[in-house]
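Removed from the display is one protein chain of the complex; every other protein chain stays in position.
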Amino acid sequence: MIRINHILKELFRNIFRNPGTAFGALLSLTLLFLLFDIFWVAAGTSEQFYDDLLYDLQMEVFIAEDAEEISLSQTKEVLLRIEGIRSVTYVSKDVARQQLIDLVGVDLLVGYDSLNPLPRSWQLTFASEYQTRERLDAIEREINTFDDVSHVQYSRNWLEKAERTKSMILDIGMVLGLLILLTALFNSANNIRLMARARAVGFYQMRLIGAGKLFLALPFMLEGFLMSGISAAAGWGLLYYWKGKIEFTWLEIIFPAVDDIILFCLATAVLGVISGYFGIRRLLKV
Amino acid sequence: MIRINHILKELFRNIFRNPGTAFGALLSLTLLFLLFDIFWVAAGTSEQFYDDLLYDLQMEVFIAEDAEEISLSQTKEVLLRIEGIRSVTYVSKDVARQQLIDLVGVDLLVGYDSLNPLPRSWQLTFASEYQTRERLDAIEREINTFDDVSHVQYSRNWLEKAERTKSMILDIGMVLGLLILLTALFNSANNIRLMARARAVGFYQMRLIGAGKLFLALPFMLEGFLMSGISAAAGWGLLYYWKGKIEFTWLEIIFPAVDDIILFCLATAVLGVISGYFGIRRLLKV
Amino acid sequence: MSDEIIVELNNVFLKSDRGAPVFQDLNFKLVAGRSAIITGAAGSGKSMLAELLVGRRFAYQGSVELFGQVVRRSKKRTIRKVRRKIGGIGGIFDLVPSFTVAENIMFPMVLVGERKKVRKERLLNMLTEFSLLKQATERPDRLTRVERTLVQFARASVANQPLIIVDEPLAGLDQKTYERIFEYMIKISCSGRSAIFLSAETLPREIPNSDSYQLINGALV
Partner (left out) sequence: MSDEIIVELNNVFLKSDRGAPVFQDLNFKLVAGRSAIITGAAGSGKSMLAELLVGRRFAYQGSVELFGQVVRRSKKRTIRKVRRKIGGIGGIFDLVPSFTVAENIMFPMVLVGERKKVRKERLLNMLTEFSLLKQATERPDRLTRVERTLVQFARASVANQPLIIVDEPLAGLDQKTYERIFEYMIKISCSGRSAIFLSAETLPREIPNSDSYQLINGALV
C-alpha cells in the first residue's frame, strides 16, 4: 500500500516538476498518432472506396444485332455457369433507351420508336474474388468466343489503376505506420529519460539503500502508459472532431471499428510502458 | 579559431555520445515535418484541383425555342457586357448534337435531321474573381430576366461544396501546421535538454571558470539547426520519393515551389536554433 | 546471539577501474555488536571497502559475506536485502536530492513497507534525536554540510539497520562540530548495533566496543 502511494507520488512529482516536458511529450505524441490515424483512415477509406466501385464493376456484353431471341436464353445459361459471374442482367433495346434517358435527362429518341439504334446487351457482375484483371480478362476472352456476342467491354485500365493505388496506399501506410510507432516509442522513451536524468543521483542513492529496479521504474512506466494512452486517444478525438466538420460528398470516410480504436489506444499505452522502461533502464544500472 | 574548434568538438561529442537520442530526435522531427508537408501538399493540391474545376465552370443559358436569330446576337452583346463574364460561346442545335455524340459515343439522332430536339444555348465562362456563389447567383438572376432565355443552369451546389471544402482544408492545415511547428520546437528543445542535462554539472563548472552563456549554448543551437534542417529536408525527400511511386489519375498532386521548400527548411533550421537555445537556457542559469 | 557474524571478507582481491590493485588478500570479520575503526591513507581503498560491502563493487577473487549471505554480482535479491540492513553515512552515501529531509529519513522504512503509524513515530524520534525538526521539510540542497551528515545519521538509524558504515564524516570540520558528530558515533557503538568507521586520520579518542584496523598495501592489519 505505502509503496503504491510512493509510486503515485513520484509519478505526480515527475509530471508537475516538468510540466513543459510533459506537455511537449503529449503534444508530439498526439501529432504522431494523428499522422498514424490519418493513414489508417486513408487506408480504410480507399479500401472501402475501391470495394464500392468494384462491387458495381460491370462487364457489358453487347449482343450482335442479328442474334435470335431463342439462342440468347441459351447463351445466358452458359454465361451463368461461368465461374465467378454473380449475375447476368439482360438489357433490351427499350431498357437501354431508358438508361440513356436517365443519363442525359431528355429522351433524345422521341419519335424513333421503330428504329432504336441502341444494341441489346447483358450486364455481368462478379463475385469479389474475381474482380481482378487477370480473372476478368480470362472471362472476357471466353465470352468473346460466343456466337451471339458482338463485343465485350469493361474498364480494364481503371481496374488496373485501382489495384495499383490500393496496394500503394497500403504499402506507404505500413512503412509510415511502423516508422511512427517506432518514433513514438523513441520519443516517449526520450521524454521519460529527460525527466529521469535530472534525478539520476537520487536513483543511485535509492538503489544503495536497497530500492529495487522495478520499484524505481514503475512511476516512469506508469507515466509512459498514461502519456501514450492519452495521446493516442487524443489523436482519434481530433479526427472524430474534424470528421464531424468536414463533408466529403465524393468519398465516404471510413473510420476503424471502435473496438479497434480502443485496442489501438491500449496497445500504444502498453508501448508507453515499454518506452518508459527503456527510458529509465540505463539510469538504473547503478 | 580555437573556440570554433571547441564548439564543433562539443557538437560532435553531444551527437556521438547520445546516438540513440539523436536518431530518435531526427526520426520524430522528420515524421512531424512529413505530416506538415502532407498537409501543405494537400492544401496546394486541393486548391489547384478546385481552381481547375472552377476554371471550367460554365453557366448554360438555354435559349427559348422561339427566339429569333437576329435578337440572339443582340442578347449575346448584352451578355458580353455583363461584368465578370469571360467568354460567351454559342451552341447551335448542331453543335449540341455533336456534343451529345461525343458524350454518348454513338449518334443517337441518326435520321433525325429535320427534328433536332436539342435546345440552343450559350455557354458562359467567368473571370476567376467572379467564381463565387454570390456573384454567379447575381448574374444568373440578371440573365433570367432576358426575353430570349428559357432557363439558366450552373452547378450551384457543387460550387458551394467546393468552397466549403477548400476553406476547411485550409483551416485544418493552418491549425495542424501551427501545432506541428510548435511540437517540433518542443520536441527538439526537449531532445537538446536531454543531451544537455547529463552535462549540467559541467556547465556549472565551465561557467564558474568564466565561460559565457552563448559559448556554451552554441554547440546545442548548432545541433538544433542541423537536426531541424536535416529532418525538414528528409520529410520533403520522402514525399518526393513517394510522389514518384504513386500515380493519381484523378488528381494532380501539387508540390510547393522548390524555393518555398528551401525557405521552409531554412526556417525550420532557424527554429531549431531557437529550440536549441530554449533547451539549454535553463541549464545555463548557474 | 552476540557471536553472530555480520561481515566476513575472505582473501578478497579487488582492482580499481583503472586496473590498479586495491585489495590484495584482504581478510576482515565483524561480529554483531562490535564496531571496526579502519584507518588508511588517501587512496588506500576505504571508500572501495564500503562499495564492496553494499554490493556496488565485486571482488574478482575471494568471498564477501554479510549477515551470513554471500554477496555476488549475480545475486541481485541478496544484494537488495543486504543493502536494506546497512545504514550509510558519508562517502558514497548521499541524500536523494528530490526528497525532503523527512522523506529521505523515511525512505528505508518505505522500502520494507513499514506501517504508517510506526513510520511517523520513528521519524519523529529521529528528527528529535538529531535536532532536525526545523529542517524536516527542506530539501538537501538547502542544508549545510553538517545538517546533511545528520540526516544521513538519521536515515542510517531509522530502521534499526544492524550495520552502519561511516565514511569520513569528520573531514574538514572544526573542533566543536567534530565533537558533536563524534558523540553520535560513540552512541551508535554503544547501541548494540555494529559500525564500520572509515577515516584517513586516527581518531582522537577511543570508541567503545570497537577494534582498530589499518588499511595498508591492500590488506587490513
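Side notes on the structure shown:
In order of appearance the chains are A, B and C, and numbering begins at 1 in each one.
Here is the rule we use: contacts are C-beta pairs under 8 Å (C-beta built on N, C-alpha and C of every residue); 3 or more make two chains touch, one makes a residue touch a chain.
These numbers come from a predicted model, not from an experiment.
Every visible chain touched by the undisplayed chain in the complete complex is listed here: B, C. Interface note: of B:Ile70, B:Leu208 or B:Val258, the residue touching the hidden chain in the full complex is B:Leu208. Across the interface with the omitted chain, subunit C contributes residues 17-18, 40-44, 138, 142, 144-146, 168, 170-177, 199-201. In the full complex, the hidden chain is touched by subunit B at residues 1-3, 6, 13, 17, 199, 201-202, 204-212, 215, 286.
The definition used in the following text is that only the chains that are shown with their structure count from here on.
With chains as nodes and touching pairs as edges, the resulting graph is an open line. Remark: subunit A and subunit C have CA centroids separated by 62 Å (rounded to whole angstrom). If you average the CA atoms of subunit B and of subunit C, the two centres end up 68 Å from each other.
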